[in-house]
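A single protein chain has been removed from this complex, and every other one stays in its place.
Our next item is chain A:
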C-alpha cells in the first residue's frame, strides 16, 4: 500500500518535473509493526496535537529537536557577544569619525574665509598705496608729471597686481581724470559707492555689485587722495576688483569635490563655485540656512542645496567674516559644502568594515559552535535512536559504548535494560503457558464427577506437563500414620506404586505445614536430609527428586499430590512449585464439590420416600370420611335425632362435633316453634291498636285545618300593622325634612349674625379712628391756642414799645391792642373748639361702648342660635331614629307575614303528613295481617323437624 502510494506520488512528481516532499515520519509510522503502537505514546500525543490550528512560537521551539536547540544555543552564545562588541565599537568609532569630519570641514571653511579675508586685506593695502602715490598727492610732482605718465603708472599697477580690471582717479565731482584703460567712464557722482567714498576719509570697499544686470560682480575699492602736507582732498582713486579674481584665489577648493559660496551682508551669494548660484539669496538656495547662520559663529550641519529643480544633500559649514583689524568688516559669510556621500564616505567605509569583520567572525564562531554542539549531542542522539528502537520492539538493539563518562554509563544502562526486557518477556510467555495449562486441568477436573476421575485426570496431565516419570496421589488414613496411593500416572519402565499402602507416619509439624498449603520439594533425594523411613520409601520407588503438595478438604489434609523424577535429579523452578501447589488446591476444591454433589443426591432420595407415605395416609382419611357421611345422612331430611359413631382418630373428633351441632339445632328448632306461637298471639293485639292510631291521625288532620284558618286571619292583621307602620314612616320623613329646612334657616341666621358682628366690629374701628382724629384736632387746637397766646404777648410787647415811643405811635399802640384782642378772641374760639372736640371724644367713646355691648349681644345671639341649631339637629337625629324604627317595624311585619305564611305551609304539611300517617297505619295493619300469615307458615315449617 505504501509502495503503491509512493509510486503514484513519484509518478506524479515525474510528470510535473518536481519532487514533492514525502515526509520520512509518515514512512516510519507505516512501517512500524502494530504491536509497537502502544509503546509510542509520545508520537500519539504529537498526532493528537496536530489539529490545533496555529501552534505558538514557544510551542514550536519546544517541539524542535534537542540537537537543533543545542546548536542554536551554542551559535547564539558564540555570536551574540561578537555582534554586541561590534555594534558598540562601531558606535564609538562612528562618533569620533563624525566629529573628525566635522572638524576638518570647519577648519577648511575657516581657512577659506581667512584666505578671502587676507586677500581683501592685501587689496586694502593696495588701494592705500595707490591713494598715497606721490604723483597724485604731491602738488609739485603732480604738476610735473603729465597725465599720460600718470595713466602709465596706473596701468603698471593693474598689470602688477593682476587682480584689478582697472584703476581710475576721479575728481570730487565724479569725473574721471586719470584711468588705466581707455574706456569711457561716465560721471560717477550719482553712484552710491562714490557718494560714500566722498563722505568717508578712509579706504572703502563697496558691496559686490553687478556692473550691469547680467554682468559679473565687481567690487569697488575707493580711497581719498589728499594733498601731502595740506590734507586737502583732491579726488578719489577707485580700483575695480572683479569677483572673478576672488574665484581664482579659491580655485583649490573647487577641486576637492566641495563647493563654496560667499555671501554679502544681505546674504546674497555673489561668489560661488557653482555658477548657477551667483546672484541668488542664500536662504532660497540652502534649506535651513537661517539655522546655520543665526549663530554668527562657525556651525556645521547637513543642508539641502537647490539649483533650480535639482537638489543635493550637502554637509556644509558656515563661517562668518574672519577678517582682522587691517580690513574693515565686510560682513561676508562663507558656506563650504561637500556632498554628503563624499563627506561621510569614511563613515560608510567604517560601517562596511565593521559589518564585514563582525559578520565573518560571527560565521566562523557560529560554525565552530555548531560543530562542537553537533559532536557533543551525537552520543545522546544515538542513545535516543536506540531507545526508540527498543521502544518499537527491536529488543536486539544494543549501543556501542566507548569511554567511561556519563554517556557511556547511560549506554550501558540502556543495554542492561534491553537484556532485562528480553528476560521478562521470556518469563511472561512461560507464565502464560502455565496459566493455560492450569486452566485446562481445572476445566477437566471440574468436568469429572467422581473423586477417582479427578485424581486420574490430574495425575495424567501433571505428568505430561512436568515431564516427570511418575505422578501419584496419596491419601492419608485417618490416623495420618499410613496412607494409600489412589491414583498414579507413570512412564513405562518404572515401578508402579498404585494401590500400595505406605507406612509413612507424618510428624505433627508436617501436618500443620501442609495445612497452610505449602509445597515441599526435594531436588536430590541423596543429598537431602530426610528421615530414614521416608528415604527408604523413596528409594523403593526409584525416586531421585520430588515435589509434594497437600490436598485439602474442608481445610483438613486428606492427601498429597506427589511428582517423582526417577531418571535424574531435577531443579524445580518456583513457577513449577507454585503451579503444583495450585493444582493440589484445585483438586481439594474439586473433591469438596464432588462431596457436595453426593450429599444433594442422598437428600433427594429421602424426600421421595416421604411423599409416598403421605399419599397412603390421605387415602385412609377419605375412607373414614365416607363412613361418617353414611352415618349422618338422616339429618338432611330433618331428623335431628341421628348420631355418628365417635372413633379415636381425627374423624372421631369430627363426628363428636357433628353430634353436638345436631343437638344444638334440635334445641333451636324447639325454641322457634314456641316463639312462632307467641308471635301469632301478639300480632292479633297489635292490629287493634294500629286501627286506633289511624283514627287519631284523622282527627289530628281536621284540627290542623282549623289552626290554619286562624293563622290566615293573623296574617291579615299583620298586613294591616305593616301599612300603618308605612304611614308612620311617611310622617316621620316629612318631620325630618321640615327639621332639615329649619336647620338650613338656622344656618343662614347664624351667617347673618356673624356678618352683623363683623359690620359692628368695623364700625367700632371706624369710630375709634374718629376719636383718634378728634384727638389730633385737639392737638392742632392747642397749637392754635399757643399761637394766640404768643400773639397776645407780642401785641402787648408792641403796645409797650409804642407807649415807650411816645405820642406819635399812639395809633400803633391801638393796632397792637386790637391785635391783642383778636388773639384773645381766637384763644377763646380755640377753647370752644376744645370743648366741642372733648364732647366728640366723649360721645365717640360712648358709641364704642355701645358697639361693644352690641357685639356682646351679637355673641349671645350667636350662642342662642347655635343652641337652637343643636336642638334642631337633635330633632333631626330623633326623627331619623323614628324613621329607622318605623322601617324596622315594617320589615318586622313583612318577616311576620312571611313567617305566618311559612306556618301555613307547615300546617298544610302537617295535614298532609297526618293523611300519610293514617295511610301508613292502614298499611301497617295490612302488614301485620301478612305477618300473621308468615308466622303461621313458620310454625308449619318448624313442625316438619323431628325433635323427639
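Definition applied: contacts are C-beta pairs under 8 Å (C-beta built on N, C-alpha and C of every residue); 3 or more make two chains touch, one makes a residue touch a chain; residues count from 1.
In this section, contacts and distances are computed from a predicted model.
According to UniProt, the chain absent from the figure is "Chemotaxis protein CheW", selected among "Rhodanese-like domain-containing protein", "Heme exporter protein D", "Quaternary amine transport ATP-binding protein" or "Chemotaxis protein CheW". Of the options A:803, A:829 or A:875, the residue whose C-beta touches the omitted chain is A:803. Only one residue in the set A:89, A:121 or A:824 touches the chain that does not appear here, and it is A:824. If you put the hidden chain back, the residue from A:721, A:789 or A:947 that touches it is A:789.
The missing chain lies against chain A, touching residues 789-790, 792-793, 795-797, 799-800, 803, 810, 813, 816-817, 820-821, 824.
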